[in-house]
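The other protein chains are all here in position, but one chain of the complex has been omitted.
What follows is chain A.
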Amino acid sequence: MAKIYSKEKSVTDSMKPKKETISFLLNYSKALHITKVGKMRIETIAN
């Protein structure tokens, strides 16, 4: 069988961010509340 000498791809298709990053984003989303007052945008983050 022919050997494949081409270099292995350094970026795999299944690359995913860290679980902590996803968890941070989901928690951030839950905590964030945006209120619009006229042209102003007020961001509130609930702990």
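Definition applied: a contact is a pair of C-beta atoms (placed from the backbone, for glycine too) under 8 Å apart; a residue touches a chain by one contact, two chains touch by 3 or more; residues count from 1.
In the analysis below, contacts and distances are computed from a predicted model.
Missing chain, UniProt protein name: "RNA polymerase sigma-70 factor, ECF subfamily", from among "Polysulfide reductase", "Nitrogenase protein alpha chain", "Peptide ABC transporter permease" or "RNA polymerase sigma-70 factor, ECF subfamily". Residues of chain A that touch the chain left out of the display are 10-11, 13-18, 21-22, 24-26, 28-30, 32-34, 36, 41, 43.
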